[in-house]
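One structure is given here, and the rest of the page talks about it.
Missing here is one protein chain; the remaining ones are kept as they sit in the complex.
Up next, chain A:
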Amino acid sequence: MRITLSASTSLRTLALGALLAAGSLVPFACSSKKAEEAERLPILGIRHSEPTSPTDTLPDPVPNFQLTNQMGQPINNQTFAGKVYVTDFFFTTCPSICPKMQSEMLRVYKAFEGNPNVLFLSHTIDPGHDSISVLRDYAERLGIKDASRWHFATAPQDTVFHLAHAYMSGAQIDKQAAGGYSHDGAFALIDSHRRVRGVYDGMVKEQVDRLIADLPKLLREEQTQQNVAAK
């Protein structure tokens, strides 16, 4: 009796085990092929126009822009053609969050040092004070010798605020805030198709770690597209 019971139990266990094994094979079989696609980052951004069809859900790309960097050189969307970039909004005399933000941005910069496909773009929201020479001094003090990979850019203020909105970052004049501007410490990750692929709080180490982890995923996607285009 006892033997029968244990035999039937072990049989049940075996059956259950087999079932579980078979079950676990199913998602494996599916995911092995999907693994690469699962790594894609979402496409974020703001949309202004009505969708033309139910499948037309993509947000607007980052608009055209004309800025001047810390070397006095004009920069625009073409400057970032074929690259991915990380962008933020700051001002050099910002007494609150900027140093922390820019030290986190520096961490991302250093993590991808030597990678010409990852660029950086910091916009001043205080163009009245942050002249080109002020921006250059700031960049040099941060350890950024030239503008080959990290642009510190200025433009008329409304242009910058408009861009901040497109990059899903908050920036506005606020007489109550320390320094005269209120802005969040958002970092936006932009792909070579001018699409926002991630927004991270530059004041939170864990979120910046996530950005550092997301960048290779985006670079792989860009590489795959280039390979397809080359064929």
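Here is the rule we go by: a contact is a pair of C-beta atoms (placed from the backbone, for glycine too) under 8 Å apart; a residue touches a chain by one contact, two chains touch by 3 or more; residues count from 1.
Rule of thumb we're sticking to: contacts and distances are computed from a predicted model.
Enquirer: Among "Cytochrome C oxidase, cbb3-type, subunit III", "Transketolase", "Anaerobic glycerol-3-phosphate dehydrogenase subunit B" or "ABC transporter permease", find the name that the UniProt record gives to the complex chain excluded from display.
Expert: Choosing among "Cytochrome C oxidase, cbb3-type, subunit III", "Transketolase", "Anaerobic glycerol-3-phosphate dehydrogenase subunit B" or "ABC transporter permease", the correct UniProt name is "Cytochrome C oxidase, cbb3-type, subunit III".
Enquirer: Of the residues A:Lys100, A:His165 or A:Arg194, I need the one that contacts the missing chain.
Expert: Touches the omitted chain: A:Lys100.
Enquirer: Hey, which of A:Leu142, A:Met168 or A:Ile212 is the one touching the hidden chain?
Expert: From the options A:Leu142, A:Met168 or A:Ile212, the contact with the absent chain belongs to A:Leu142.
Enquirer: Over the whole complex, note the residues of chain A touching the chain we left out.
Expert: For chain A, the residues touching the absent chain are 93, 95-97, 99-100, 102-103, 106, 137-138, 140-143, 178-179.
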